[in-house]
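Excluded from the complex is one protein chain; the other protein chains are retained at their positions.
For reference, chains read A, B and C in written order, and residue numbers begin at 1 within each chain.
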Amino acid sequence: MTAQRITRQGLLDWLNGVAAKATLIAPVRVEGIYLFRPIVKIEDIALDYSQSTVPPKEWLFPRSDTLFTIERLDRAYELKPPAAAGPRVLFGIRPCDARALAILDRLFLAEPADNLYEERRQNTVLVGLACARQQLPECFCTSLGGGPQEAANVDVLLAGAGEAYTVTVATEKGQQLLSGATLRDGGEMPPAPSLSNQVPTAGMAERLRLAFNSSYWQRLADRCLGCKMCTYLCPTCHCFDIRDCDVGGHAERVRCWDGCQSALFTKLAGGHNPRASKAARLRQFYAHKYLYFPERFGVTQCVGCGRCAHFCPVNIDIRETLRDLQTLEVCPHGSGETARRREPVGAAFGDSRASA
Amino acid sequence: MLDLTPDMKLFSLRLQDPAVAESLHYEVGQFALVSVFGVGEAAFDISSLDAPRAALEFAVRRVGTLTEALHEMEEGSVVGVRGPFGNCFPMAEYEGRNLVVIGGGSGMAPLRSVVNYVVQPARRERFGQLLILNGARTPADLAFKHEFEKWASSPQTCLELTVDRGDDDWRGRVALIPDVVRELKPSPLDCVAIVCGPPIMIKFTLKALKDLGFADSQLVGTVETKMKCGIGKCGRCNVGDKYVCLDGPVFTFAEIGRFLEEF
Amino acid sequence: MAQSTADTPRTRAGQVEPTAIWQPRLVGFLCNWCSFAGADMAGTSRLTYPAAIRIIRVPCTGRVDPLFVAKAFQRGADGVLVAGCHPGDCHYAEGNYYMRRRYVLLRDLLEFLGIERERFHLEWVSASEGKKFARVVSEFTSQVAALGPREPPRQGPTELEAGTSNE
Partner (left out) sequence: MSDLVTGIRAQVRDLLARRRVEYVVGYETGSDGVNARPFFAYTTEEADRLVFDNTCTHNLTKYLVEPERRGSTIGVVVKPCDARSLTVLLAEHKFPRDVVAIGVVCPGIVQRTREGGDGEAPQARCQVCDQHTPPACDILVGEATAEGPVLDQFARLAPLEAQSAAERSAFWSQQFERCLRCYACRQTCPQCYCDECFAEALDPEWVGVRIGRAENWLFHAIRCFHLAGRCIGCDECERVCPVKIPLGLLNRKLRKEVLDRFEYRAGTRSDERPPLETFRKEEKLDLA
């Protein structure tokens, strides 16, 4: 890895060049929030953006994805694959979101690989933008081994703000992309911002196993509304639905985002629903990230971006849940209720909250 | 296509590409995803045996939009199929042991291939006693009647039928499956019990078998969950930490017992 | 894909065909007892009216779920007509009274969403009013034709997805 410098103007000039050769996707401000969108004017890029509301995963795993179109022929069907993705540059991705893509890679690229994801991934260059400050009050990447300046999961990492950026080339792909950029030697990493959250995440798999039958989930789920926001805004959530739909005269097989917090997610055609309660569904959200996924792929399926906690309409806060799970008194599985049956959620925050 | 019950049909699929048909190989208990183009795709257990080579068969109960569309199809229609996926019943491990096969309603579909595997004359003596317990709501709902004679006439094999509600012509049992299990008292000695059916039936049947001394490791079943991709990516079919499409659909209850709440 | 605009006619598939004369695509929900019979009467009386309308028979205008209307617009209808028994003549006594209220509010909402109020029309046509039916359809057709084609909410992939306009 080598570090170099680029000026703000140099950066914009380079991006103009990049946009001429590939689809440039970067954070822009839309109605007061930040979203990753294809860039028409370089000036639209929000270089100093705070976290994007929807994570950039949607450019590799889009909210709706046509698997193939279905043409009906005489006594047969013709299935046509969608048009191939062109080259793309995903600019301004935060280290946590980049780390999330590396996690999604484990799933989507595992044999048999998901060819749509794989194709897009191969055609996408990731340009990271280190966090100059803490992005969301709830983010806790350092508790999961990440960091606000992590360069491990991008091709190029930019750090800095205002007029000067430090450029770290992390891969060959990144090196190629940078050809044509006006770089100066001797870049120095700006000091990393200190993050306010330290969340205990060690041993979480075991804690979740122990807490599987705990009434904790019921208490936590009491206020859960059962929307799918936490899963759709999560950079590592990957669950989807596949269905056929009629689109103006022909059918398509479409894959769309789906989320485990919906009651319909697991409901069978016959009516039986193995995860019939909000509590079981909420437990699935955490257990998938901190127990099932690590068992299968070796990594925690959470990067600590804080979106689920930040946007949850009823403040179901993953930091709090993880702390609660550490301190929860649980009996081994099978024994049902815990000793402290109505253990209030959020006890880890102590009594300060009680005085208003 | 063959009507099995008023709401269940047996579909025989012939693969269009002879080369693919030739190379297709599957084990007892595996599943595949069947597509009705324009309607969708769903997972079904394969009800036929790979050898001797025959058509790919699925027993499908009419429950939702996709199965409805399948049922409405005419002989000779084209559907899509992806698979085979999942694990299988370790039939080789069961050799030399007694088998109790208990199917409730459409739960008999995945078990049909187990039974047909065992009752093959060339193979029958490799297994011990075979008890088949097939239950349904009414006599009309008992699936695979056309094979009952073949099953019952196999040596060392006992076919027991039971229904929740009889009719004028029914001379057999009118009892719930768990009660029949308690009545028949199959011995857990050197025996494997394979159970498949609606969750509530499984729950009480397992309890009855455990009361008879069956250990969790002797209790095997296929698990049915909603499934979209079949290859471990859509994140929907897990029962606890087990993914039905990759680790299942065949499980011993030693494996998923602690996550039973999710099933 | 070329998007049709107000002055370029298009076919059912949405392609621009400069030579064709543009006809609006209309959907008519007709009550079985009055207006459908009225349409029948128009037919048997050999009255001509524009063929642009696709008729869907419903048991009563009270059966017209706003979802039917919105779905028609979503799938590209240029106008939607609902026709049923005159107030007081409903076969089910009061279905059309409910529809009347529903209609005015739905029209307000659709207008707020950008669908001109002239594109959604409610009319009372009895079984004997074949002539009125033909007139209503003719007038509604020209009323919608004057507005031109409506750009329906785009179906299929948006620019948020692969292989579309931004790439």
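To be clear about the criterion, contacts are C-beta pairs under 8 Å (C-beta built on N, C-alpha and C of every residue); 3 or more make two chains touch, one makes a residue touch a chain.
These numbers come from a predicted model, not from an experiment.
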Exercise. Which shown chains does the chain we cannot see touch?
Worked result: A, B, C
For this session: Please give every residue of chain A in contact with the chain that is not shown.
Result: 30-33, 35, 50, 53-54, 63-64, 137, 219, 222-223, 225-229, 231-233, 241, 243, 245-247, 254, 256-257, 259, 262, 264, 277-278, 309-311, 313-315, 317, 319-320, 342, 344, 346, 349, 352-356
Exercise. Given the full complex, what residues of chain C touch the hidden partner chain?
Worked result: 66-67, 70-71, 74, 87-88, 94, 97-98, 100-106, 108-116, 122, 151-158, 160
Seminar exercise, completed: Contact residues on chain B toward the hidden chain run 64-65, 68
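Criterion: only the chains that are shown with their structure count from here on.
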Problem set entry | Identity of the chain that, by mean CA position, is farthest from chain C | B
Problem set entry | Chain centre separation (chain A, chain C; CA means) in Å | 43
Seminar exercise, completed: Residues of chain A that touch two or more other chains sit at none
For this session: Enumerate the residues of chain C that touch no fewer than two other chains.
Result: none
For this session: Could you pull out which chain A residues touch chain B in their complex?
Result: 70, 72, 75-77, 79, 107-108, 110, 112, 114, 212-213, 237-244, 246, 251, 253, 258, 260, 265-270, 272, 274-275, 280, 284, 287-288, 291-292, 295-296, 333-334
Seminar exercise, completed: In the complex, chain B touches chain A at residues 35, 37-42, 61, 63-67, 76, 78, 80, 198-199, 224-226, 228-229, 231-236, 238-241, 243, 258-259, 261-263
